[in-house]
Structures are given as C-alpha cells and as structure tokens.
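Comments concern the structure below.
Note that one protein chain of the assembly has been removed; the remaining protein chains are unaltered in position.
Chains here go by letter, A and B, matching the order in which they are written, and residues are numbered from 1 within each.
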Amino acid sequence: MRKKVVGFITVMLAATTIISACSNSGGNNGNSNTGGDPTADSSTGSGSGKKVKLTAIMTKHPLTKPLKDMEWLQQVEEKAGVEIEWQEITADWDQKKGTMLASGDVPDLFIGPNVITDADMAQFQGLFQDLSGMLDQAPNVVAMFDAKPETKKIAEQPDGKIYGLPKYQRFWPSTATRQYINQKWLDNLGLSMPTTWDELYDVLVAFKEQDANGNGDPNDEIPMDWPGGIGGYFNAAYLLSGTGMTLTDGSPQGYFVEDGVVKNYLVDERYKSLVVFLNKLYKAGLINPEVFTHDYTKYQSVARGEGDTAKVGFTMGWVASDRFGEQLAPQYTSMSPLKAAADSTVSWSYDYNSLNYGVNQIVMSAKSKNKDAVMRFINELYAPDMGMQVLFGSLGPNIKDNGDGSYSVLPPADSKMDPGTWKWTSTMADNGAFYIPDSLQLTLGKDMQEVLEQSKPIDAITIDVDHDVFPSFLKYSSADNSTMGLNNTNVMNLANTNFAKWVTKGGIEGEWDSYVKESEKAGLKQNLEIMQKYYDEYKQQ
Amino acid sequence: MRLRGGARVFKRDYQLWIMIAPAIAAVLIFNYIPMYGIQLSFRDFDFSKGLTGGAWRGLDYFRQFIDSYLFTDLMRNTFLISLATIIVGFPAPIILALILNQIRRKRMKNLMQTTVYLPHFISIIVLVGMMNVLMSPETGVIGYMMKGLGLGHINLIASTNTFIPVYVLSDIWQHCGWNSIIYLAALSTVDPQLYDSAKIDGASRLKMIRYVDMPALVPTIIILFILSMGNILSTGFEKIFLMQNSLNLPVSEVIATYVYKIGIISNQFSYASAIGLFNTLINFVFLFAMNTVSKKMSNTSLY
Partner (left out) sequence: MALKGLGGKELAFNIALFTLCAVIFLIILYPLYFIVIASFSDSTLVSTGKVLLFPKGASLFGYKEIFQDSRVWIGYRNTLFYTLFGTLVNMLFTMPAAYVLSRKEFKARRPIMFLFVITMFFNGGLIPTYLLMKDLHITNTFWVFILPFCVNIFYLIIARTFFETALPAELYEAAVMDGCSHFMYFAKVAMPLSKALISVIGLYYLVGHWNDFFTGLIYIRDNNLQPLQIVLRDILLSNQVFQNGAGTGGGAASGGYAQRYADQIKYGVIIVSSLPILMLYPFLQKYFEKGVMIGSVKG
C-alpha cells in the first residue's frame, strides 16, 4: 500500500500546487491591474474624504529614499485626494518595460526621465492616454505651456496629441561640460593659461616632465584624462569646439548642425585633425594610458588624487567639487574653449535644452479607471511652488522659505554629504515631473552656484541657436526610429574602434578615406538624410 | 500477484507514468504553451492586433540579420569565444575533480573543495570590476606581475589579442570549482574495492586515475559534452557587455550584446526574436549532430 501512497502523494502535490496557484488570485495578487476604487466619486474635487487609489511606477535613482518618505509628495497626494501605490524602479527599466507594455499590464501612471519614449508611444498605440483633451483639468500645466511654449512643442506629437508631459527646471547652465585645468600646477611651473591646442600641448608636456604637483615623483602626473571612447558629455570631442563646431547635447553620436545643415563629426575633416592631435598627445605620454579601459569609478577616483596632491592636469567635468572632490577642487580653474589654431573661432556644446527640459516625464495609461484623479494629481504636481520641491526636496528639511516670497536651498543635513548627493537621496530630483517658473526666486545650493560660476567662461561664447543647434526633442516615426537606431549601433561600433586605435597607435592618414566610406555604408548617410528631413520640417513650423 | 507478462509490465509502467507526470505537466505548461511566441520571428509585432496578428514577414528578419553590416563580425566573435570557452573550459573541472579526489587528508580536501567553489557566487559585476582593478597595468597586482615578467607592454584589458584568453581564464577561475562538483559526486560512487585491487596489481597513483577514475566519469563527461555543444554559439551577455571597451570592440561585439543594443533603442521585438531563433537553431543543430555521433559510438546519449 505504501508504494501507492507515495505515488499518490506526488500527484496530489502537483495537482494542488497548480490548482491553488490558479485560485490564489485573491491572495497575494498585487495591483497589477489598474487598481481603482470603484465607489470613489472621481469627478469631485480634492479633499472629498475618500481617497482614490492609484498605481504608479517611478524610475528613480538607486540612492533616492522611498517615495513614501517624501513630505512634498504626501502633500501633493493629499491635495489631489489620491493615495498612490508606488512601484519604485531603480534599475533595468528597459528590460521590464518591454514586457510590461507588450502585455498591456500597466499602472495608472508613469514618472521618470523619458520613462515612456516616443518610440514606445508609436509602437503601443492605444496604451497611453491622450492628454490634449484633458488640459482643462490641469490649469498649472496650461500655465507652463503658456509661459514656456517650448514645453508644448516638446509635448505635442506631430498630430497634436499629447501623451507625455515635459519638465522645465530653468536653473541649469547651457552646457553639462566644463573644461578644467589645474591652476596650482600652472602656477608651480610658471605657465600661463593655454588658449590653443598647441599651447595646451606645451603645457601638458611641462606637466608631465616637471613634476607639476611638486611631490618629488615626476611620473605620477596624468596630464589629460576623459571617460573614454568618443562622444558624450565630458569627452575629448569637446575640443572640436575649437574649430568653430557647435555640438548639441554633447553630440554622443557625432551629429551636429552647421548653418542649417545636419552633419556628423565622425566623418568630418576637423575630427581627423583632432584625432591627429590626440595621437600626438598619446605618443608623448600625455594622456592617461587607461583612458579606453577604465570604468567610471576608476576615472573619478583617480582625479581625487591623494590628499592635497592632485593627479590629473586637464580634464572635463560637471563641476569641480564633483570631478575632483572637495579637497582638490580649489586647485582647478574652469577654462574657456581652446582654439584649434590661433585664428580659429570657438564654440562649445549647447546642452541647454537637454539639461533644462525633459520629455515624457509623466505619462498616463489609457486603461486607467481614474483618469480624472490622475489629472488632479498631475495638476498638483505641476503647481508653481511644487517644482522646486520635486527637484531639491521638501520645504523644511531641504528648502527654506525666506518669508518674503523668496526661497533658499538649504545645505545638506548630513554635513559629510555633498549637496548633489543630498538632493538625489532626498527627492525625485531631475527624474521627476515638474515646472519651475522663471518668476520663482530661489537661491540655489552651493553646488549649483559653483556650476553657474564655473560656467562663466563658456557663457561668454555666443552660439547661434537657430542655425547651429539640433533640436533636442524631435519626434520620429516608428520606422525611422528603428532604422536610425540600427544604423547608429553600427556606426558607433566602427567609430569607437577606430578612434581608440588611431589615438593609441596612429595610422589615421592612410585609413581615413576608407573609414569614411565604411561609415556611410554602415548607415551614416541614411541617418543624415532622415535627420535633415525632420530638421527642415521642424524649422518650417 | 503473479500476473501475465504484458499486464505486469503495464501495471509497473503506469507507476512510471505517474512519477513522470508532474514533470511533463510542468514542461508542457510553462515551456510549450508559450512556444507560439516563436512565430514573432516571422511576423511584425503589431501591438493592437496582439502577438499573433502582425503582418507575416516570413524570412525577412532573418535576411535582414544576415545582410546586416555587422553580421560576419558578430558570428565570428561569438563563435570564437564560445569555442574557446568549451575547449579550455570543459576539461578544466574534470582535471580539478581528479586532483581534488586524490587528496587523502580529509581536512585538506574539505578546505580545498570549499575554497574552489566560492568564486562561483561572486556577482559578475563585482567580478569584472575586480578584474579591471587587478589587471590594470599601472595599479593592479596582476599588472605588476606582468611588468615583473617583462610583459608590461601588454595591456590585458585593452588588447584585442588578450580579450579571449582573459575572458576564458576568468571564467574558469570563477566556475571551475563549481562545475567540478558534479564530477566529484560521480567519483564518490566509485567502489573503493577497485582502488584496492588496483593497488594490489601494482598500479601507481597516476595509473589508478587513468584506469579507475576516468572510466567512472565517462558517462557524465559524454553527456555534459553533448550539452556543451548546444552552447557552440552562445556567450553570456552580461560578462561580455561589462568587459567591452573601445579597444577590444572588434572581438568583443557578440550577438547577445548586439541584440541588447538594438533592443534598448526601439523595442525591435521581431528582429531580436528572429536573431535569437537563428542563434538557437544553430546551437540545436550542433547538439543534434553531436548526440547522433555519440549514439553511434557509445551507449550514452541524450535521447
């Protein structure tokens, strides 16, 4: 009999597990569908006593504290009469997103930097709510559109529908990248600030050979460093500005505009001369030998030197205190762009749009059962006095009300923390959806003030935004998006490989022409045509 | 009790069917029901029409992949890395198991066993980060050692020549111990009398390994080898992605990283699905071939 019992038990176990799984829907099943309280009257205003339950996803920075601990957020939910169950995602959003959208299993609301891209919206028709008809419920958003028409342009699809709302944070500088040189080393060696590429070369040689940091070891200086590869913020490509080229948003894939024509520097003669220059530096040992292999951690650590002894001479970064640490920051000066040759005109990268505006920061699901409640929440979120709190933290612990209509951002409560980290741990920060009106009087924290201060050499340059800048938030069709994406993968593969090879080993002269042909074949030509088409259409609006 | 032959067989067989029923059910439900998704490789993904409603594209996406700019590079890189992993990585755990099995002193054996399987648990992100630190030519321990050996000009993490050796050897470092567990378990079932009789016949330790240990491992080795053939065109994604940099890109761009890169841009489900199917088809063909060969040459085979 026992033999049968064992077998029987096995079968029953299997059966029961499967059956209980099917019937367990009541138990642990979270609010994977739009959790709405069907009895709540969603058309009444806020504070009607019964709160509407909503579900939302927010893609936040990993070190940000739990959303339920953010005071301003509780207030916003309170005012809108909603109670939100947040799912806070700090990593792998791209992997989760695909499955979630394809299966239609979405919450009421999404918040995050480009949390749902235009490509997603094009591909998943009908999944997201068109907000253009509901703006009467969100006067604060309308106010933003009126005060800053760019925000409306960013939000509108070509057919006038609005699926995602942007943010506007107003205080950010016109570029993410500032160029720094160690002033103390210049002074130690009696050198003057370089203004051209050739002068830079001489200064870097001096850094290397003359024990610039004065610690007795002539070999521990790294004259020049950058995160690696080609393209993106803080990259050596910014030196191209010395040829008069204006980059946009750091031109991570090489695209820029000149006199209304869309170009790519990866196949431009000026890039060739930059590579030749960098190769010259590399051969002379003036560039960090690990430039193409170090990861970001190492890159930052090296710049922090040892105690009072700095290691890096010339590099780029967001702000000195972040790039070099508080202790060494005073040694560095922010520089004006370097001219390629003595008679060049200079420019820089225009990052204003991508730094101050954000696209699709908040998106509503079309399947939500509480759209009015969601709109109320959105409206409260975009209130003029809320924006600064979303960005910097709540009134009280993070921002002080000066009593006269102006506000100040407070230093971190934890004195060991820098203001940037403090901002990111306290609140949604740049990942949130908000509007900071130009009329707001807010004294910024120490870090932002440093950024603005150190941006002065760059601000002095005039950039022709109308003809030399590529619009940051163009909306492409789904097919064009796919094509460009595939092409860019190929082109960047080619670019990175060759850039690294030419800088470290040289040889660009003989290979340049075939490289240009290869790049165009790999899809660069096709992308330029597509982008030019969209640019021209945009210009005609 | 004594039933006729056929009925007795059937009576016993039904017990077997019951015992295997849960597994069959699980596989049918979780593996076979979703299989309809494979046709996404042959269709467009049209959200509004559901997974099976998109326009039929036949072999278009496969053609797109084969014609694509990076196709030869991807295939070559993926193949070389997988092949190297198998050739070097397959024997290593076997050898390690044989070595560890020879340790007579129990404490030492336990210590060695526990130590060698520890690296398996290190998350790949930490591993690659650690590799970058240790192998850095300027500041890493291994970097120092290379300089000491006069090989200081070779940058282990930057050269196209060293990418595969570093990848494979670090793989072995991390997983050899863990992979040897199965072989050690097989060795533990060897009847000690066999060793005794071998000793009486005058066999040295090495001979004992050859004539007692190895035969005990052969069935396991064959099966695991056939299975590893099923990975002839597979590399992990994460480790390669983390180890990639501009200097080793010509050899480190593989199918998995390529699919990731096109995927995050624009949700190209069908294209990615087609590439995946193409990949697994090749793997499966190899496995099938190897299994057939093994069936002919020995008694052991997968199915």
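Heads up, the rule we're going with is that a contact is a pair of C-beta atoms (placed from the backbone, for glycine too) under 8 Å apart; a residue touches a chain by one contact, two chains touch by 3 or more.
Note that the structure is predicted; figures quoted are calculated from it, not measured.
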Candidate in contact with the missing chain, chosen from B:S48, B:T114 or B:T292: B:T114
Among A:R304, A:K367, A:K400 or A:K446, the residue in touch with the chain that has been omitted: A:R304
Which of B:L59, B:I87, B:I125 or B:V293 contacts the chain that the document leaves out: B:I125
Where the unshown chain meets chain A, residue by residue: 2-4, 6-7, 10, 13-14, 17-18, 21-22, 24-25, 27-32, 61-63, 87-88, 90-92, 95-96, 98-99, 102-103, 105, 113-114, 172, 176-177, 227, 229, 231-235, 249-253, 295-298, 300-302, 304, 317-318, 322-323, 351, 354-355, 358, 418, 420-421, 423-425, 429-431
In chain B, positions touching the absent partner: 1, 9, 12-13, 15-17, 19-20, 22-24, 26-27, 29-38, 40, 51, 96, 99-100, 102-103, 108, 110-123, 125-126, 129-130, 133-134, 136, 138-141, 143, 173, 177, 181-182, 184-186, 188-193, 199-200, 202, 204-206, 219-220, 223-224, 227, 230, 242, 269, 273, 276-277, 280, 283-284, 287, 300, 302-303
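In the analysis below, only the chains that are shown with their structure count from here on.
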Chain B partner contacts - residues on chain A that touch it in the complex: 3, 7, 10-11, 13-14, 18, 94, 98, 101-102, 119-120, 123-127, 228-230, 289-290, 292-295, 297-298, 478, 481-482, 485-486, 488-490, 493, 496-497, 499-501, 504, 521-523
Of chain B, residues touching chain A in the complex: 15, 18-19, 21-22, 25, 29, 45, 47-48, 51, 68-70, 129, 132-133, 136-138, 155, 157-158, 245-247, 249-250, 253, 258, 261-269
